[in-house]
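Structure first, commentary second.
A single protein chain has been removed from this complex, and every other one stays in its place.
Here is chain A:
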Amino acid sequence: MVLKDVGETAKSWTTRVEAKKKRLESVKGLVDGVIIPTDRIVEVLERLIKTGDRVVLEGNNQKQASFLSQSLVQVDPQKVHDLHMIMSSISRPEHLDVFEYGIAKKVDFSYAGPQSLRISHMIEDGKIELGDLHTYIELYGRLFVDLIPNVALVAADKADSNGNLYTGPNTEETPTIVEAAAFRDGIVIAQVNEIVDELPRVDIPSSWIDFIVVADQPYELEPLFTRDPRHITDIQILQAMMIIRGIYEKHGVKSLNHGIGFNTAAVELLLPTYGESLGLKGKICTNWVLNPHPTLIPAIESGWVESVYAFGGELGMEKYVEARRDIFFTGKDGSLRSNRTLAQLAGQYAVDLFIGSTLQMDGLGNSSTVTKGRVAGYGGAPNMGHNPGGRRHSTDAWFDLKTSDDPLARGKKLVVQVAETFQEANKPVFVESLDAISVKDQAKLAVAPVMIYGEDVTHIVTEEGIAYLYKSDSIAQRREMIASIAGITPIGMEHNPKTTERLREQGMIALPEDLGIRRSEAKRSLLAAKNIDELVQWSGGLYSPPAKFRSW
């Protein structure tokens, strides 16, 4: 059938691109090609951004588009208001100032640790309309579904005069954000530290970019993943020994993610010493998804590590990474290429194990890092800290967690939670009820902000021992197992010494002695590097720590 009567006022299928053209024309007199003069940025933003727009502002826990956020907060709220901000991390004061000043109204985000008290107040006071709290992957995913941005504000190291971008080691989430806006007729503005004739490499091509602006100061970058070995305690070393023997060796864990905990930093620093003495080199911890942790240097130098794929860079590690191209993902220019979205996906689907620290855990193994009165969000831990039901490939460690002979039985991702039974100031980590529940009510969230669900946790490690939760499918037994290693916390006080003996015999829990570990051996002398200076020495002088980590 042929349609005969097509109305004269035919529907336009190009309204988005036409609207974009109009916006671009509105700044013609203010810009020089793709370049926005630094001192005109506020005026340009007032024309390019329209009231009610969805604006994605780059800022994760490391790299911040700080010049653009400081400029956005200066726009006239009479001209631009009711913005819907999308930010993976709310970390700078002006990220919330835009709401105080009436420029923005609604927010969807992943993480707000550095602004967790203010955002909690502003939600309570009705100054912010909260969309939702997400994990990184969810938020990035929604950029292509129901949170498609009108405007993307991002940061890069350098640009050329055509608008090609070099993001250097800190590519992080820039390509994802830019893609969501650029291919849907949104406007992409990148702040850069400088414009150069020739870029070391192109991380984002100019056809994805509408404007660049030279920032008055380089973008903010935080060295979040540097852990000074001086602060690692004997208890953390004991936990690290248990992790290596009772989990990595036991299951043959080859691919993994580590976060920023001191206990996992201890694991990294024990590989060349304790791990070596157990003859584990090449058998565990070969392929990593993590940022270039300085504490991984001794293991790399000792030949433990085959590959590292990174979410982002780490300040001071640039030269070391360039000099170890066989290990890291690097561009033709030699510098690190990171990508937060892909690293999160790799950490979700492709690794054997996720391990993270927690501040609170209930009797069933649900854990959370939230504190009452604070809305901190998630970041990426839950993306990696769960058993992805869609996984179909098998690895030795994954397959080793199969607990049934059913012909359709599957293996399981290893999700390990490490905690000392008490936090500072006598706060028990193991509690009857998570603070997350009170935060849910206070911030009127649909679900309580649980970081890792008990059903996903396969192992819990405390200074008392390891609970092999994956071996149990009974809630009562899980509770017993957790109580057995929960020390003298309220949950731990429930345990019965006879039950503990039975669980040990059944291999459901293991104490250090069951793993052949003597507590007296857990000493700092086992660390391959005991301070930052020794890490620099291991790196042959290639690692250049930020000033705040230098003790000399």
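Just so it is clear, contacts are C-beta pairs under 8 Å (C-beta built on N, C-alpha and C of every residue); 3 or more make two chains touch, one makes a residue touch a chain; residues count from 1.
As a working rule, contacts and distances are computed from a predicted model.
UniProt lists the omitted chain of the complex under the protein name "Malonyl CoA-acyl carrier protein transacylase" (options: "succinate dehydrogenase", "tRNA uridine 5-carboxymethylaminomethyl modification enzyme MnmG", "Malonyl CoA-acyl carrier protein transacylase" or "ABC-type quaternary amine transporter"). When the omitted chain is restored, the residue from A:114, A:252, A:388 or A:546 that touches it is A:114. Screening A:93, A:141 or A:252 against the full complex identifies A:93 as the residue touching the chain left out.
Of the candidate positions A:21, A:372, A:523 or A:550, contact with the hidden chain is made by A:372. Only one residue from A:325, A:427 or A:518 touches the chain missing from this view: A:427.
In the full complex, chain A touches the omitted chain through residues 92-93, 96, 114-118, 121, 125, 372-373, 424-427.
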